[in-house]
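Omission of a single protein chain aside, the complex is shown with its protein chains in their original locations.
Chain IDs A, B and C follow the sequence of writing; residue 1 opens each chain.
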Amino acid sequence: MTSIAHAATADHGKHQDNKFEIYVQIAMLLAVITGVEIIMVYLPFMKALLIGGLVVLSVVKFMFVIFYFMHLRWDKPFCTILFFIGLVLAIGTVWALLQLFSVEDGRPLTAPPPEPPHSATAKAG
Amino acid sequence: MYLPSLLRSLGRMGIRVLALASPLFLTGCDFFNAIWRMDGHQSTIVVAGPVARAQRDLFYVTCWVTLVIFIIVGAVLAYATIKFKARNAADEHAEPPEQGHGNPLVEISLIAASVFALVIIAIPTLKAIWYTYDVPEAEKANAYEVTATAYQWWFKFEYPGEPIENVGPLSTSNELVIPAGRPVHINLRTVDVIHSFWVPKLAGKVDMIPNRGNRLWLQADAPGYFWGQCAEYCGDSHAVMRFRVIALGKDDFNAWLAAQKATARTVTATAAAGQPRAQFAALKEWKRNEPGYTDKYDRPDLSPLDNWKQMQAPNPNEDAALIAQGRKLFQEKTCIGCHTIRGHEGVGITGPNLTHVGARTTIAAGLLENNPEQLARWIRHPDQVKPGNKMYNGGYIDVKTRKPNFTLTDADVTALVAYISSLK
Amino acid sequence: MSSHAGTIDHHHDPSTSTGIPNKKLLMWAFLASDCMFFGALIATHLIYRLHPPSGNPDPKVVFNPALTSFSTFILLMSSLMMALAVNAIQKGNLKSMRWSLLTTIFFGCIFLFCQVFEFNEFVHEKHMTITNSILGSTFFTLTGTHGTHVAIGVLWLTLMYIRSFKPAGAVSGAWLGKATLHLLVFAVTIVLTMHVVLAFVFDFLATGLTGAMVAGFFSSTFLSFAGMIIGYGALRWFARPAGPVAFDEHNAIDVESMGLYWHFVDIVWIVIFTAVYLLEYL
Partner (left out) sequence: MDATVKSHFIGKDGESPARPLLLARPTATTGLMSWLTTVDHKRIGFLYGAFALFFFLVGGVEALLIRLQLMVPNNTLLTAEQYNTMFTMHGTTMIFLAVMPLSAAFFNFVMPLQIGARDVAFPRLNAFSLWTFVVGAIILNIGWFLPADRWGAPDGGWFGYSPLTSRTYIPKHSIDMWVMGLQLLGVASIAASLNFIVTIINMRAPGMTMMRLPVFVWMTLVTSFLIILSFPAITIALVEVMMDRLFGTNFFEASMGGMPILWQHLFWVFGHPEVYILILPAMGIISEILPTFSRKPLYGYPIVVFSGACIGFLGFAVWSHHMFTTGMGTVATAAFALATMAIAVPTGVKIFNWIGTLWGGHLQMRTPMMFALGFIWMFMIGGFSGVMHSAAPADAQQQDSYFVVAHFHYVLIGGSIFALLAGIHYWFPLIFGRRVSEFWGKLSFWIIFAGFNITFFPLHFVGLNGMPRRTFTYDGNMGWNAPNFIATIGALILGTGIAIYFAVMIYTYFKGEKVGRDPWDGRTLEWAIPNPPPEYNFAVIPNVHARDAFWYEKHHQAEIEKEKAELSKAEEAHGGIHMPFQSIWPFFTSCGILIAAIGIAVLDHDPRPGFWGWKVGTAILGGVIMFASIYIWSLEGNEGYHLHLDGEKGKGHCHDASPAKH
């Protein structure tokens, strides 16, 4: 991890430098993370913790790919902004949709029907 | 091909449209005044229940706030347009005015003013969202529950609190009867596409969506007869997917329930006509206050509610033989496959429950007045009244081969009408 | 057009207002848009996973984690090769770029092949089809859309590979014919390879590695096998060096923006791998 960070800083500003090594190292790292992820799902830990962990790990992978393989790190920041507009909006929309579908009122009918409690007491007259 | 047939009907209809329209010109002033009249059967302004009233009052708030803004902004705009207009060519070509670029202070204060105006709207909006969403806590125990199920293109209403032995909940169609002065909690279901339940005078609409447990509450201040309509486009006959809501006082409502729970009426030669099944509060004098409405089906001498009450009583001169023949035809022509007539032969559930259909003021989902003439029209040509409906497609004709499943003679229709009208 | 003196700055294009090359900007804007595409698809899938209707198969029973992990790994490696291809052409190393591109194509095809294998298994052995459950519908549509992206990427890579042979100067009709032939041979060879490999795997899974199985495998796939060998020979022949080509550092931006696309497809898979596969096992 530190060696990569080091290599990256050293590389900064010198565009023509060979990035071969750093690419290979990152690929290794990604493969390792993937391995860790696969093992993680079989661990008997707290579910919430694992979900958090998995999300964090895939975000880390995501960031490595876009900043190194896709050179955002060396490109003009505008590219990053441009992409993040779409990314943030997409994440926001997905989040909002999941929220909208998880409120109680959105429960589909196939689940036990949400019978209001007062239905039994209501009688004519 | 749409185009040729369209052009043809355009030509054919052009003259007729104008002919239909000409009486409108004759009524002159009344007619034009009627644009601003907001007291139609489905008015959202002249309302009859607390939910609709809350919604209307909120509308008034939005209306007043925006109207004030409109007047202020409009006045400034009008002033600027008139004041700074170039009067003549010389004016136009005068030295260009000062090339000013804006003033942050003005901008910010206008933004603040807008936000303030929105807050005035937002507060009652939030209040109303919570109020209209569910029956108020204090009233919950008193709420009455109904389930409305939408079909292409009619409504079924069930009363979970009114079970009938060996049958299930009391079920009726197209005319929803509710107790007045009590909150009514309506579960909204659909069996096919999305529909929407809307009785403007009582409450705003809520959609009936497949796989979704929607609900709505409403309340009628006093007994009355209300117009409702499906408000979500649901296919060919969406426009004619209507219904009625009848709110009754406590005693009337109970009488109606008792009558509904009974099985279908059987008319025999000796017991023709006879007593009404339910006794309702006395009919009231009703002054029509709707000049200019070309009321095709309503009986002009009666209020709609009293009209409805009258419908509950059997017709005076029933022909028992004809009715019996109709009952036989109802089986022979496979009507029973789709319609339930509790106590008689039908058990089908594809179409509305007809056990007490004769006691409704309308047929075909609030579309036609329930009288022999309209009934005959419906039974003869359901497809012309409601394009695409299942009674014709699948009932009268085979959908695949498009061949008729049976034929109805005029005599058949007369008998069927007599029978159906007798089902009070 | 090889009159460029000095090196090219691959991070600044003086002919544009911002210095970002047009193609790169186009690609990033497209990827921003593609985020919404996959966002909508993933949202659909997750919503139905959070509200599963009865009758859905159990994903834990259906999924095959070993295979998916393998193809995830393969896709990561293809991303690496893509990055190396860009790196190579930026330094004008055409030969290295071609090799990296070919490897990327190869890994891409392996990924697609794994997906075909996976779909096949799900449908025929796990009885999850696109029509018989919501899970089937959302799963196949989501991963299938991703697979389509990979397939388009493979096509694009192939095109770029072939373009890198475009001779310098005026292009003759002969070259155009050759390039088209090259493309066709490419496609046919890939299909044949896939057929051979698939057949082998199926036979292997059915009977294990025995002499009879190998013999049966060779006799049943003989034609494909022979075609495949000929195909590779032809590809080698097409790729023989011939005169100067119109492909150099100036085209690095073309390869780079294609690379952006390819990496994006990879990161989408990173998300799908976690959200669709792994989370099911918790």
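Note that in this section a residue touches a chain if its C-beta (ideal position, glycine included) is under 8 Å from a C-beta of that chain, and two chains touch if they have at least 3 such contacts.
Remember, predicted model here, so these are calculated numbers, not experimental data.
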Task = Give me the visible chains that the unshown chain touches, in label order.
result = A, B, C
Key: Residue of B:A239, B:A262, B:A281 or B:A376 in touch with the missing chain, whole complex considered   = B:A239
Candidate in contact with the missing chain, chosen from C:A40, C:L67 or C:L102 = C:A40
Message = Please identify which residue in B:N214, B:Q260, B:Q312 or B:Q325 touches the non-displayed chain.
response = B:N214
Inquiry  = Please output the residues of subunit B touching the missing chain, sorted low to high.
reply    = 1-3, 6, 9-10, 13, 17, 20-21, 24, 31-45, 52, 54-56, 58-59, 61-63, 66-67, 69-70, 73-74, 76-77, 80-81, 84-86, 91-92, 94, 96-103, 106-107, 110-111, 114-115, 118, 121-122, 124-126, 128-133, 152, 188, 192-194, 196, 198, 200, 203-207, 209-212, 214-215, 227, 229-240, 290, 292-298, 387-388
Residues of subunit A in contact with the chain not shown = 78, 85-86, 89, 92-93, 97, 99-101, 103-106, 108, 110
Remark   = Residue list for subunit C contacting the dropped chain reads 1, 15-18, 20, 22, 25-26, 29-30, 32-34, 36-37, 39-41, 44, 47-48, 51-56, 130-131, 133-134, 136-138, 140-141, 145, 155, 159, 163, 166, 170-173, 176, 179-180, 183, 250
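The rule is short, and it goes like this: only the chains that are shown with their structure count from here on.
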Task = With chain centres taken as the means of their Cα atoms, state the distance from subunit A to subunit C in Å.
result = 23
Query = Using the average of all C-alpha atoms in each chain as its centre, how far is it in Å between subunit A and subunit B?
reply = 49
Inquiry  = From the mean C-alpha coordinate of subunit B to that of subunit C, what's the distance rounded to whole Å?
reply    = 57
Ask   = On subunit A, where are the residues touching two or more other chains?
value = 107-108, 110
Ask   = Hey, what residues on subunit B touch two or more of the other chains?
value = none
Request  = Note which residues of subunit C are touching subunit A in the complex, please.
outcome  = 7, 9-11, 18-20, 24-25, 28-29, 31-36, 38-40, 42-43, 46-47, 50-51, 53-54, 65, 69, 72-73, 76-77, 79-80, 82-84, 87, 90-91, 256, 259-260, 263-264, 266-267, 270-271, 273-274, 278-279, 281-282
Remark   = Interface with subunit C, subunit A side, in the complex: residues 15-16, 18-20, 23-24, 26-27, 30-31, 34, 37-38, 40-42, 47, 50-51, 54-55, 57-58, 61-62, 65-66, 68-71, 74-76, 78-79, 82-87, 89-91, 93-94, 97-98, 101-102, 107-108, 110-111
